[in-house]
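Provided herewith is a single structure, encoded as C-alpha coordinates, for subsequent inquiry.
A single protein chain has been omitted from the complex, and every remaining protein chain is retained in its original position.
For clarity, chains are labelled A and B in written order, and residue numbers in each chain start from 1.
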Amino acid sequence: MKKGTGKISIQKVIAVVMGAALLAGWIFTADRGIGSQEKKIYREAAEQQGLVDKMGFSGFRLEDYPVAMYDGKADYVFYQGKIEKRSPVLETFAGTAYPVGDHYEVIVPTLERFDGLLSLAGGVEGMVSGSGYGREEQIATIWHEGLHAWQMSHFQILGENLTPAEMEKELEQSGNENGDSEETLLVKELDQNAEQKKRMKKEMQLLKTAAEKKDIDGMKAAILEYREQQEKRQENMSAEALMAEKRCELTEGTAYYVEGNVLKALRGENVYRERYLDTLDVFEGGRGKFYRTGMAKCLILDRLEPDWKTGLDFTESLDELLYKAVESTL
Amino acid sequence: MNMLSCSNLKKIYQKQCVVNDLSFSVKRGEVFALLGSNGAGKTTTIKMILDLIPKDAGNVEIQEGIRIGYSPETPYFHPFLSGREVLEFYGGLQKIPKEELKRQIPVLLERTGLEECKTKVKNYSKGMLQRLALAQALLGDPEFLILDEPSAGLDALGRVEMMHTIQRLKEEGKTILINSHILNDIERVCDRGIIMKKGSLLHEWEKGTDRRSLEEIFVEKIGGAKRWES
Partner (left out) sequence: MGIMKNALLERMRRKDIYVVLVIGILIVMMCMSGAATLSIDGVPVTEFSMMMPMVLNVISVIGGGIAIALSLRTIPNEYERKTSHLVWIRGISQWKYHGQLALANIISSLGSLFILYAGVMVFAGIKGEYAVLAKCIPAFLLFSVSTAAVSLFTSAVSLVLPGMAAGVLAAALMLAGTMHPILETFSGIVSGVARQALRGILFLTPNLYAAESQAGRFLSGKSIQIHSILGGLLVLYICGMLLYLFRRKEA
(Lines give C-alpha, C1' and ligand atoms only; values in the text may rest on other atoms or scores of the structure.)
Protein backbone atom coordinates (compact mmCIF):
# COMPACT_ATOMS: atom_id res chain seq x y z
CA MET A 1 0.00 0.00 0.00
CA LYS A 2 1.15 3.49 -0.68
CA LYS A 3 2.14 5.36 2.41
CA GLY A 4 1.51 9.05 2.84
CA THR A 5 4.52 11.24 2.28
CA GLY A 6 3.35 13.80 4.83
CA LYS A 7 3.06 16.44 2.14
CA ILE A 8 -0.26 18.06 1.43
CA SER A 9 -1.11 17.16 -2.14
CA ILE A 10 -2.70 19.55 -4.57
CA GLN A 11 -5.70 17.21 -4.77
CA LYS A 12 -6.32 17.53 -1.06
CA VAL A 13 -6.11 21.30 -1.32
CA ILE A 14 -8.64 21.29 -4.16
CA ALA A 15 -10.95 19.04 -2.15
CA VAL A 16 -10.81 21.30 0.89
CA VAL A 17 -11.38 24.42 -1.19
CA MET A 18 -14.32 22.76 -2.94
CA GLY A 19 -15.88 21.82 0.38
CA ALA A 20 -15.38 25.28 1.77
CA ALA A 21 -16.90 26.85 -1.34
CA LEU A 22 -19.94 24.58 -1.17
CA LEU A 23 -20.44 25.34 2.51
CA ALA A 24 -20.05 29.06 2.00
CA GLY A 25 -22.46 29.04 -0.94
CA TRP A 26 -25.00 27.04 1.01
CA ILE A 27 -24.85 29.39 3.99
CA PHE A 28 -24.90 32.50 1.85
CA THR A 29 -27.97 31.42 -0.16
CA ALA A 30 -30.02 30.45 2.91
CA ASP A 31 -33.32 32.23 3.44
CA ARG A 32 -32.88 35.11 5.78
CA GLY A 33 -36.16 35.77 7.44
CA ILE A 34 -39.53 34.92 6.01
CA GLY A 35 -39.78 33.89 2.39
CA SER A 36 -41.15 36.09 -0.38
CA GLN A 37 -44.10 33.75 -0.79
CA GLU A 38 -45.29 34.48 2.74
CA LYS A 39 -44.89 38.22 2.22
CA LYS A 40 -46.96 37.96 -0.94
CA ILE A 41 -49.65 35.99 0.89
CA TYR A 42 -49.95 38.64 3.59
CA ARG A 43 -50.09 41.41 1.03
CA GLU A 44 -52.83 39.68 -0.92
CA ALA A 45 -54.74 38.93 2.27
CA ALA A 46 -54.69 42.60 3.22
CA GLU A 47 -55.98 43.44 -0.27
CA GLN A 48 -59.18 41.52 0.49
CA GLN A 49 -60.25 44.12 3.08
CA GLY A 50 -62.60 45.79 0.63
CA LEU A 51 -64.36 42.52 -0.10
CA VAL A 52 -64.72 41.75 3.61
CA ASP A 53 -66.03 45.25 4.28
CA LYS A 54 -68.84 44.52 1.83
CA MET A 55 -69.84 41.47 3.86
CA GLY A 56 -70.92 43.88 6.55
CA PHE A 57 -68.99 43.07 9.75
CA SER A 58 -68.56 46.64 10.80
CA GLY A 59 -65.30 47.49 12.47
CA PHE A 60 -63.57 44.31 11.41
CA ARG A 61 -60.17 45.10 9.90
CA LEU A 62 -57.38 42.55 9.46
CA GLU A 63 -54.70 45.18 9.84
CA ASP A 64 -55.77 45.69 13.47
CA TYR A 65 -54.33 42.30 14.39
CA PRO A 66 -50.75 41.07 14.09
CA VAL A 67 -50.51 38.07 11.80
CA ALA A 68 -47.74 35.68 12.86
CA MET A 69 -46.48 33.02 10.48
CA TYR A 70 -44.66 30.12 12.14
CA ASP A 71 -42.14 28.21 10.04
CA GLY A 72 -41.19 25.62 12.61
CA LYS A 73 -38.39 27.67 14.11
CA ALA A 74 -39.64 31.22 14.57
CA ASP A 75 -42.67 33.46 14.29
CA TYR A 76 -42.62 36.19 11.66
CA VAL A 77 -45.12 38.83 12.73
CA PHE A 78 -46.71 41.07 10.10
CA TYR A 79 -48.10 44.24 11.66
CA GLN A 80 -48.39 47.85 10.66
CA GLY A 81 -46.16 47.50 7.65
CA LYS A 82 -43.34 45.76 9.50
CA ILE A 83 -42.20 42.14 9.80
CA GLU A 84 -40.69 41.15 13.10
CA LYS A 85 -39.02 37.86 13.92
CA ARG A 86 -39.55 36.39 17.37
CA SER A 87 -39.39 33.13 19.28
CA PRO A 88 -42.51 31.11 18.59
CA VAL A 89 -45.44 31.75 20.89
CA LEU A 90 -47.20 28.57 19.93
CA GLU A 91 -44.81 25.84 18.90
CA THR A 92 -47.32 23.88 16.96
CA PHE A 93 -48.61 23.94 13.41
CA ALA A 94 -52.12 25.19 13.86
CA GLY A 95 -54.10 28.10 12.48
CA THR A 96 -55.64 30.02 15.37
CA ALA A 97 -56.31 33.36 17.01
CA TYR A 98 -54.24 33.42 20.17
CA PRO A 99 -53.80 35.78 23.11
CA VAL A 100 -50.33 37.33 23.17
CA GLY A 101 -49.81 39.75 25.99
CA ASP A 102 -52.63 42.29 25.91
CA HIS A 103 -54.00 41.53 22.48
CA TYR A 104 -55.06 38.75 20.15
CA GLU A 105 -53.02 37.68 17.17
CA VAL A 106 -53.64 35.55 14.13
CA ILE A 107 -51.13 32.68 14.17
CA VAL A 108 -50.79 30.41 11.16
CA PRO A 109 -48.09 28.03 9.98
CA THR A 110 -46.33 29.06 6.78
CA LEU A 111 -47.95 27.75 3.64
CA GLU A 112 -45.39 24.97 3.25
CA ARG A 113 -45.98 23.79 6.80
CA PHE A 114 -49.75 23.99 6.54
CA ASP A 115 -49.70 22.05 3.29
CA GLY A 116 -47.50 19.43 4.92
CA LEU A 117 -49.83 19.23 7.92
CA LEU A 118 -52.89 18.73 5.79
CA SER A 119 -51.08 16.22 3.59
CA LEU A 120 -50.31 14.20 6.69
CA ALA A 121 -53.94 14.38 7.68
CA GLY A 122 -54.78 12.91 4.27
CA GLY A 123 -52.83 9.75 5.05
CA VAL A 124 -50.60 8.03 2.49
CA GLU A 125 -52.60 9.44 -0.39
CA GLY A 126 -52.37 12.90 1.08
CA MET A 127 -48.65 12.58 1.66
CA VAL A 128 -48.04 11.49 -1.91
CA SER A 129 -50.46 13.81 -3.68
CA GLY A 130 -50.29 16.81 -1.39
CA SER A 131 -53.28 18.46 0.24
CA GLY A 132 -54.18 20.91 -2.51
CA TYR A 133 -53.87 23.67 0.10
CA GLY A 134 -52.42 26.66 -1.68
CA ARG A 135 -51.89 30.39 -1.48
CA GLU A 136 -55.58 31.25 -1.78
CA GLU A 137 -56.52 28.79 0.93
CA GLN A 138 -53.90 30.30 3.22
CA ILE A 139 -55.33 33.79 2.65
CA ALA A 140 -58.81 32.53 3.46
CA THR A 141 -57.50 30.92 6.65
CA ILE A 142 -55.89 34.18 7.72
CA TRP A 143 -59.24 35.93 7.38
CA HIS A 144 -61.00 33.13 9.28
CA GLU A 145 -58.62 33.52 12.21
CA GLY A 146 -58.72 37.28 11.85
CA LEU A 147 -62.46 37.22 12.48
CA HIS A 148 -61.83 35.22 15.65
CA ALA A 149 -59.32 37.80 16.81
CA TRP A 150 -61.94 40.50 16.21
CA GLN A 151 -64.66 38.50 18.03
CA MET A 152 -62.49 37.90 21.07
CA SER A 153 -61.14 41.44 21.20
CA HIS A 154 -64.47 43.29 21.05
CA PHE A 155 -67.34 41.11 22.17
CA GLN A 156 -68.74 39.06 24.97
CA ILE A 157 -69.46 35.84 23.15
CA LEU A 158 -72.86 34.76 24.48
CA GLY A 159 -72.12 36.59 27.68
CA GLU A 160 -68.58 35.40 28.17
CA ASN A 161 -65.66 37.73 27.65
CA LEU A 162 -62.12 37.05 28.58
CA THR A 163 -59.22 39.45 28.27
CA PRO A 164 -56.22 38.15 26.38
CA ALA A 165 -54.38 37.59 29.65
CA GLU A 166 -57.31 35.66 31.12
CA MET A 167 -57.65 33.61 27.95
CA GLU A 168 -53.94 32.82 27.98
CA LYS A 169 -54.21 31.59 31.55
CA GLU A 170 -57.26 29.50 30.72
CA LEU A 171 -55.46 27.92 27.79
CA GLU A 172 -52.44 27.10 29.93
CA GLN A 173 -54.67 25.46 32.50
CA SER A 174 -56.92 23.68 30.04
CA GLY A 175 -55.00 20.46 30.31
CA ASN A 176 -55.48 20.38 34.06
CA GLU A 177 -59.23 20.73 34.17
CA ASN A 178 -61.45 18.03 35.53
CA GLY A 179 -64.37 18.91 33.27
CA ASP A 180 -64.73 17.90 29.63
CA SER A 181 -63.72 20.21 26.81
CA GLU A 182 -66.33 21.44 24.34
CA GLU A 183 -65.09 18.95 21.78
CA THR A 184 -65.40 16.04 24.18
CA LEU A 185 -68.89 17.11 25.30
CA LEU A 186 -70.19 17.32 21.78
CA VAL A 187 -68.64 14.01 20.78
CA LYS A 188 -70.17 12.29 23.81
CA GLU A 189 -73.64 13.72 23.45
CA LEU A 190 -73.99 13.75 19.69
CA ASP A 191 -71.43 11.66 17.84
CA GLN A 192 -71.50 8.70 20.19
CA ASN A 193 -75.27 8.65 20.60
CA ALA A 194 -76.78 6.90 17.59
CA GLU A 195 -80.21 8.48 17.91
CA GLN A 196 -78.86 12.00 18.42
CA LYS A 197 -76.45 11.55 15.55
CA LYS A 198 -79.31 10.53 13.27
CA ARG A 199 -81.29 13.59 14.32
CA MET A 200 -78.32 15.85 13.76
CA LYS A 201 -77.75 14.52 10.26
CA LYS A 202 -81.39 15.10 9.37
CA GLU A 203 -81.16 18.64 10.72
CA MET A 204 -78.12 19.37 8.61
CA GLN A 205 -79.86 18.13 5.49
CA LEU A 206 -82.89 20.31 6.26
CA LEU A 207 -80.65 23.30 6.87
CA LYS A 208 -78.83 22.80 3.60
CA THR A 209 -82.13 22.48 1.78
CA ALA A 210 -83.28 25.71 3.40
CA ALA A 211 -80.09 27.51 2.39
CA GLU A 212 -80.55 26.36 -1.20
CA LYS A 213 -84.17 27.48 -1.50
CA LYS A 214 -84.65 30.15 -4.11
CA ASP A 215 -87.89 31.55 -2.69
CA ILE A 216 -88.18 33.13 0.74
CA ASP A 217 -91.41 31.39 1.69
CA GLY A 218 -89.97 28.02 0.90
CA MET A 219 -86.90 28.93 2.92
CA LYS A 220 -88.98 29.90 5.95
CA ALA A 221 -91.02 26.74 5.81
CA ALA A 222 -87.81 24.72 5.70
CA ILE A 223 -86.45 26.65 8.69
CA LEU A 224 -89.55 25.91 10.72
CA GLU A 225 -89.25 22.23 9.91
CA TYR A 226 -85.58 22.42 10.88
CA ARG A 227 -86.45 24.10 14.16
CA GLU A 228 -88.87 21.35 15.08
CA GLN A 229 -86.21 18.75 14.43
CA GLN A 230 -83.62 20.70 16.36
CA GLU A 231 -85.81 21.03 19.44
CA LYS A 232 -86.32 17.30 19.62
CA ARG A 233 -82.59 16.79 19.57
CA GLN A 234 -81.70 19.58 21.97
CA GLU A 235 -84.20 18.34 24.56
CA ASN A 236 -81.82 15.47 25.15
CA MET A 237 -78.67 17.52 25.53
CA SER A 238 -77.07 18.93 28.64
CA ALA A 239 -76.90 22.67 29.21
CA GLU A 240 -73.12 22.66 28.81
CA ALA A 241 -73.27 20.85 25.50
CA LEU A 242 -75.97 23.19 24.24
CA MET A 243 -73.89 26.20 25.17
CA ALA A 244 -70.87 24.65 23.46
CA GLU A 245 -72.94 24.11 20.32
CA LYS A 246 -74.26 27.66 20.25
CA ARG A 247 -70.88 29.21 20.93
CA CYS A 248 -69.14 27.11 18.29
CA GLU A 249 -71.79 27.78 15.69
CA LEU A 250 -71.69 31.52 16.34
CA THR A 251 -67.93 31.98 16.35
CA GLU A 252 -66.81 29.32 13.91
CA GLY A 253 -69.85 29.53 11.65
CA THR A 254 -69.28 33.23 11.00
CA ALA A 255 -65.53 32.73 10.56
CA TYR A 256 -66.14 29.86 8.14
CA TYR A 257 -68.58 32.08 6.27
CA VAL A 258 -65.91 34.80 5.91
CA GLU A 259 -63.32 32.22 4.88
CA GLY A 260 -65.62 30.79 2.22
CA ASN A 261 -66.40 34.18 0.73
CA VAL A 262 -62.74 35.17 0.57
CA LEU A 263 -61.92 31.91 -1.17
CA LYS A 264 -64.81 32.46 -3.59
CA ALA A 265 -63.28 35.78 -4.60
CA LEU A 266 -59.86 34.19 -5.11
CA ARG A 267 -60.70 30.76 -6.57
CA GLY A 268 -64.06 31.31 -8.18
CA GLU A 269 -67.63 30.17 -7.79
CA ASN A 270 -67.07 26.54 -8.72
CA VAL A 271 -64.46 25.85 -6.05
CA TYR A 272 -66.61 27.72 -3.49
CA ARG A 273 -69.63 25.63 -4.36
CA GLU A 274 -67.70 22.33 -4.26
CA ARG A 275 -65.90 23.02 -1.01
CA TYR A 276 -68.43 24.98 1.03
CA LEU A 277 -71.98 24.84 -0.33
CA ASP A 278 -72.07 21.22 -1.42
CA THR A 279 -70.67 20.12 1.92
CA LEU A 280 -73.05 22.02 4.21
CA ASP A 281 -74.68 18.75 5.28
CA VAL A 282 -71.47 16.77 5.82
CA PHE A 283 -71.46 15.34 9.35
CA GLU A 284 -68.06 16.02 10.84
CA GLY A 285 -67.10 14.83 14.28
CA GLY A 286 -67.03 17.10 17.31
CA ARG A 287 -67.19 20.84 16.71
CA GLY A 288 -66.52 20.53 12.99
CA LYS A 289 -70.18 20.09 12.01
CA PHE A 290 -71.13 23.40 13.58
CA TYR A 291 -68.82 25.29 11.25
CA ARG A 292 -71.14 24.14 8.48
CA THR A 293 -74.44 24.66 10.27
CA GLY A 294 -73.24 28.09 11.32
CA MET A 295 -72.33 29.02 7.77
CA ALA A 296 -75.66 27.73 6.49
CA LYS A 297 -77.46 29.97 8.99
CA CYS A 298 -75.34 32.96 7.93
CA LEU A 299 -76.32 32.34 4.29
CA ILE A 300 -79.98 32.08 5.23
CA LEU A 301 -79.76 35.27 7.30
CA ASP A 302 -78.22 37.02 4.30
CA ARG A 303 -81.47 36.30 2.46
CA LEU A 304 -83.92 36.98 5.28
CA GLU A 305 -82.18 39.95 6.84
CA PRO A 306 -79.37 41.29 4.67
CA ASP A 307 -78.12 43.75 7.32
CA TRP A 308 -77.89 41.19 10.10
CA LYS A 309 -74.12 41.60 10.47
CA THR A 310 -74.13 45.34 10.91
CA GLY A 311 -75.37 45.23 14.47
CA LEU A 312 -73.92 41.82 15.28
CA ASP A 313 -72.65 41.83 18.85
CA PHE A 314 -72.37 38.06 19.49
CA THR A 315 -74.71 38.20 22.49
CA GLU A 316 -77.33 36.15 20.69
CA SER A 317 -76.85 32.78 19.07
CA LEU A 318 -77.34 32.31 15.35
CA ASP A 319 -80.51 30.34 16.11
CA GLU A 320 -81.95 33.30 18.00
CA LEU A 321 -81.08 35.64 15.16
CA LEU A 322 -82.44 33.22 12.59
CA TYR A 323 -85.79 32.55 14.30
CA LYS A 324 -86.25 36.24 14.98
CA ALA A 325 -85.71 36.93 11.29
CA VAL A 326 -88.17 34.21 10.31
CA GLU A 327 -90.81 35.40 12.76
CA SER A 328 -90.43 39.02 11.83
CA THR A 329 -91.12 38.29 8.20
CA LEU A 330 -93.98 35.86 8.68
CA MET B 1 22.51 -7.97 -0.75
CA ASN B 2 19.20 -8.39 1.03
CA MET B 3 16.04 -8.09 -0.98
CA LEU B 4 14.00 -8.32 2.21
CA SER B 5 14.82 -7.80 5.89
CA CYS B 6 12.38 -8.49 8.68
CA SER B 7 13.31 -7.61 12.23
CA ASN B 8 11.42 -8.34 15.43
CA LEU B 9 8.08 -8.80 13.75
CA LYS B 10 5.16 -9.19 16.09
CA LYS B 11 1.44 -9.70 15.56
CA ILE B 12 -1.24 -10.22 18.19
CA TYR B 13 -4.72 -11.45 17.31
CA GLN B 14 -7.33 -11.45 20.06
CA LYS B 15 -4.74 -11.39 22.84
CA GLN B 16 -2.84 -14.26 21.25
CA CYS B 17 0.65 -13.69 19.91
CA VAL B 18 0.65 -15.30 16.45
CA VAL B 19 4.01 -13.93 15.35
CA ASN B 20 6.55 -13.29 18.06
CA ASP B 21 9.80 -11.41 17.63
CA LEU B 22 10.55 -12.86 14.19
CA SER B 23 13.66 -11.81 12.32
CA PHE B 24 15.02 -13.08 9.01
CA SER B 25 16.29 -11.82 5.68
CA VAL B 26 16.10 -12.92 2.06
CA LYS B 27 19.09 -12.42 -0.19
CA ARG B 28 18.83 -11.32 -3.76
CA GLY B 29 18.48 -14.20 -6.19
CA GLU B 30 17.74 -16.88 -3.63
CA VAL B 31 14.67 -19.00 -3.00
CA PHE B 32 13.77 -18.71 0.68
CA ALA B 33 11.27 -20.92 2.49
CA LEU B 34 8.96 -20.29 5.41
CA LEU B 35 8.23 -23.64 7.02
CA GLY B 36 6.04 -24.71 9.86
CA SER B 37 2.89 -26.58 10.73
CA ASN B 38 -0.60 -25.06 10.51
CA GLY B 39 -0.95 -21.99 12.67
CA ALA B 40 2.77 -21.32 12.82
CA GLY B 41 2.26 -17.77 11.54
CA LYS B 42 3.70 -18.12 8.06
CA THR B 43 0.85 -16.52 6.14
CA THR B 44 0.52 -13.82 8.79
CA THR B 45 4.20 -13.05 8.33
CA ILE B 46 3.75 -12.75 4.58
CA LYS B 47 0.75 -10.44 5.04
CA MET B 48 2.79 -8.21 7.34
CA ILE B 49 5.60 -8.08 4.79
CA LEU B 50 3.12 -7.00 2.12
CA ASP B 51 1.39 -4.55 4.46
CA LEU B 52 -1.92 -6.33 4.05
CA ILE B 53 -2.25 -6.34 7.82
CA PRO B 54 -0.67 -3.90 10.28
CA LYS B 55 2.27 -5.01 12.40
CA ASP B 56 2.10 -4.73 16.16
CA ALA B 57 5.88 -4.40 16.34
CA GLY B 58 8.96 -4.82 14.21
CA ASN B 59 10.23 -3.61 10.91
CA VAL B 60 10.12 -4.72 7.29
CA GLU B 61 12.59 -3.41 4.76
CA ILE B 62 12.26 -4.22 1.09
CA GLN B 63 14.81 -3.06 -1.43
CA GLU B 64 13.73 0.20 -3.03
CA GLY B 65 12.32 0.29 -6.52
CA ILE B 66 11.71 -3.41 -7.05
CA ARG B 67 8.52 -4.94 -8.37
CA ILE B 68 6.83 -7.52 -6.18
CA GLY B 69 4.57 -10.31 -7.34
CA TYR B 70 2.31 -12.09 -4.86
CA SER B 71 0.43 -15.35 -5.19
CA PRO B 72 -1.96 -15.76 -2.25
CA GLU B 73 -2.58 -18.97 -0.34
CA THR B 74 -6.23 -19.15 -1.36
CA PRO B 75 -6.51 -17.22 -4.58
CA TYR B 76 -9.63 -15.08 -4.96
CA PHE B 77 -10.55 -13.57 -8.25
CA HIS B 78 -13.67 -11.85 -9.52
CA PRO B 79 -15.78 -14.88 -10.39
CA PHE B 80 -17.43 -13.31 -13.41
CA LEU B 81 -14.16 -12.71 -15.24
CA SER B 82 -12.26 -15.14 -17.47
CA GLY B 83 -8.57 -15.87 -16.86
CA ARG B 84 -7.50 -13.44 -19.52
CA GLU B 85 -9.79 -10.73 -18.13
CA VAL B 86 -8.31 -11.24 -14.66
CA LEU B 87 -4.81 -10.69 -16.01
CA GLU B 88 -5.97 -7.68 -18.02
CA PHE B 89 -7.56 -6.23 -14.88
CA TYR B 90 -4.51 -6.60 -12.67
CA GLY B 91 -2.17 -5.60 -15.46
CA GLY B 92 -4.23 -2.44 -15.86
CA LEU B 93 -3.92 -1.70 -12.16
CA GLN B 94 -0.16 -2.01 -12.50
CA LYS B 95 -0.31 0.42 -15.40
CA ILE B 96 1.28 -2.04 -17.81
CA PRO B 97 0.78 -0.59 -21.30
CA LYS B 98 -1.96 -2.33 -23.31
CA GLU B 99 0.37 -3.52 -26.04
CA GLU B 100 2.82 -5.00 -23.53
CA LEU B 101 -0.07 -6.65 -21.69
CA LYS B 102 -1.32 -8.15 -24.95
CA ARG B 103 2.07 -9.69 -25.43
CA GLN B 104 2.55 -10.88 -21.82
CA ILE B 105 -0.79 -12.53 -21.18
CA PRO B 106 -0.57 -15.47 -23.62
CA VAL B 107 3.00 -16.11 -22.49
CA LEU B 108 1.99 -16.19 -18.84
CA LEU B 109 -1.01 -18.39 -19.47
CA GLU B 110 1.13 -20.83 -21.36
CA ARG B 111 3.90 -20.68 -18.80
CA THR B 112 1.55 -21.51 -15.94
CA GLY B 113 -0.20 -24.28 -17.84
CA LEU B 114 -3.48 -22.46 -18.32
CA GLU B 115 -5.19 -22.74 -21.65
CA GLU B 116 -6.55 -19.66 -23.29
CA CYS B 117 -10.31 -20.03 -22.97
CA LYS B 118 -13.41 -18.06 -22.13
CA THR B 119 -14.30 -20.03 -19.00
CA LYS B 120 -15.22 -17.80 -16.09
CA VAL B 121 -13.11 -18.03 -12.97
CA LYS B 122 -16.09 -19.25 -10.98
CA ASN B 123 -15.85 -22.49 -12.98
CA TYR B 124 -12.11 -22.94 -12.38
CA SER B 125 -10.78 -25.90 -10.40
CA LYS B 126 -8.54 -25.29 -7.40
CA GLY B 127 -5.50 -26.11 -9.48
CA MET B 128 -6.48 -23.69 -12.23
CA LEU B 129 -6.97 -20.96 -9.66
CA GLN B 130 -3.48 -21.64 -8.29
CA ARG B 131 -2.00 -21.36 -11.76
CA LEU B 132 -3.86 -18.14 -12.41
CA ALA B 133 -2.57 -16.81 -9.09
CA LEU B 134 0.98 -17.43 -10.22
CA ALA B 135 0.26 -15.91 -13.63
CA GLN B 136 -0.99 -12.65 -12.13
CA ALA B 137 2.00 -12.62 -9.76
CA LEU B 138 4.27 -12.71 -12.81
CA LEU B 139 2.62 -9.73 -14.49
CA GLY B 140 5.08 -6.96 -15.13
CA ASP B 141 8.05 -9.31 -14.68
CA PRO B 142 8.66 -8.65 -10.98
CA GLU B 143 12.07 -9.11 -9.38
CA PHE B 144 10.74 -10.45 -6.09
CA LEU B 145 8.06 -13.13 -5.85
CA ILE B 146 6.16 -14.08 -2.72
CA LEU B 147 4.35 -17.38 -3.18
CA ASP B 148 2.05 -18.58 -0.43
CA GLU B 149 1.41 -22.31 -0.83
CA PRO B 150 1.86 -22.31 -4.63
CA SER B 151 1.29 -26.07 -4.90
CA ALA B 152 -1.91 -26.18 -2.86
CA GLY B 153 -4.66 -27.90 -4.81
CA LEU B 154 -2.38 -29.11 -7.58
CA ASP B 155 -2.22 -32.77 -8.53
CA ALA B 156 1.11 -34.64 -8.58
CA LEU B 157 1.95 -33.58 -12.14
CA GLY B 158 0.88 -30.05 -11.39
CA ARG B 159 3.17 -29.93 -8.40
CA VAL B 160 6.10 -31.11 -10.46
CA GLU B 161 5.35 -28.48 -13.12
CA MET B 162 5.06 -25.79 -10.45
CA MET B 163 8.43 -26.68 -8.97
CA HIS B 164 9.98 -26.65 -12.44
CA THR B 165 8.50 -23.20 -12.98
CA ILE B 166 9.93 -21.96 -9.71
CA GLN B 167 13.30 -23.42 -10.61
CA ARG B 168 13.21 -21.62 -13.96
CA LEU B 169 12.26 -18.37 -12.27
CA LYS B 170 15.20 -18.78 -9.95
CA GLU B 171 17.48 -19.34 -12.91
CA GLU B 172 16.13 -16.10 -14.41
CA GLY B 173 17.51 -14.38 -11.34
CA LYS B 174 14.26 -13.81 -9.47
CA THR B 175 14.20 -13.75 -5.68
CA ILE B 176 11.46 -15.92 -4.26
CA LEU B 177 9.95 -16.20 -0.79
CA ILE B 178 7.91 -19.36 -0.64
CA ASN B 179 5.61 -20.80 1.97
CA SER B 180 4.87 -24.48 1.57
CA HIS B 181 4.08 -27.63 3.48
CA ILE B 182 5.63 -29.93 0.93
CA LEU B 183 9.11 -30.49 2.33
CA ASN B 184 10.45 -32.50 -0.62
CA ASP B 185 9.61 -29.68 -3.00
CA ILE B 186 11.16 -27.12 -0.67
CA GLU B 187 14.31 -29.11 -0.30
CA ARG B 188 14.63 -29.39 -4.08
CA VAL B 189 14.19 -25.71 -5.03
CA CYS B 190 14.98 -23.66 -1.96
CA ASP B 191 18.35 -22.35 -0.84
CA ARG B 192 17.50 -21.31 2.70
CA GLY B 193 14.60 -21.12 5.02
CA ILE B 194 13.30 -20.87 8.54
CA ILE B 195 11.17 -23.26 10.55
CA MET B 196 8.49 -21.54 12.64
CA LYS B 197 6.38 -22.78 15.52
CA LYS B 198 3.65 -20.80 17.25
CA GLY B 199 4.90 -17.59 15.68
CA SER B 200 8.51 -17.92 16.76
CA LEU B 201 11.60 -18.80 14.81
CA LEU B 202 12.64 -22.33 15.73
CA HIS B 203 15.44 -23.13 13.33
CA GLU B 204 17.33 -21.62 10.42
CA TRP B 205 18.00 -23.98 7.56
CA GLU B 206 20.47 -23.73 4.71
CA LYS B 207 20.80 -26.22 1.88
CA GLY B 208 23.92 -28.33 2.10
CA THR B 209 24.92 -27.37 5.65
CA ASP B 210 23.23 -30.28 7.41
CA ARG B 211 23.53 -33.96 6.50
CA ARG B 212 20.01 -34.68 7.65
CA SER B 213 17.12 -34.27 5.29
CA LEU B 214 14.80 -31.35 5.71
CA GLU B 215 12.08 -33.75 6.76
CA GLU B 216 14.22 -35.12 9.57
CA ILE B 217 15.12 -31.64 10.76
CA PHE B 218 11.51 -30.56 10.57
CA VAL B 219 10.23 -33.53 12.52
CA GLU B 220 12.92 -33.10 15.16
CA LYS B 221 12.18 -29.40 15.63
CA ILE B 222 8.42 -29.46 15.40
CA GLY B 223 8.14 -32.80 17.19
CA GLY B 224 5.12 -35.05 17.72
CA ALA B 225 5.40 -37.19 14.57
CA LYS B 226 5.51 -40.99 15.00
CA ARG B 227 7.82 -42.99 12.83
CA TRP B 228 5.96 -45.69 10.94
CA GLU B 229 7.64 -48.94 11.72
CA SER B 230 7.15 -51.86 9.51
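Here, a contact is a pair of C-beta atoms (placed from the backbone, for glycine too) under 8 Å apart; a residue touches a chain by one contact, two chains touch by 3 or more.
Predicted model, so just to flag it, every value in this text is computed and none were measured.
Chemist: Given the contact definition stated above, which residue among A:F93, A:F155, A:F283 or A:Y323 touches the chain not shown here?
Modeler: Answering carefully, the residue with contact to the hidden chain is A:F93.
Chemist: Residues on subunit B that touch the omitted chain in the whole complex?
Modeler: For subunit B, the residues touching the absent chain are 47, 50-54, 68, 70, 72, 74, 76-78, 80-81, 89-90, 92-94, 136.
Chemist: Could you pull out which residues of subunit A are in touch with the chain that's been left out?
Modeler: 1-2, 18-19, 22-23, 25-26, 29-31, 70, 72, 91-93, 109, 112-113, 116-117, 119-120, 125, 127-132, 274-275
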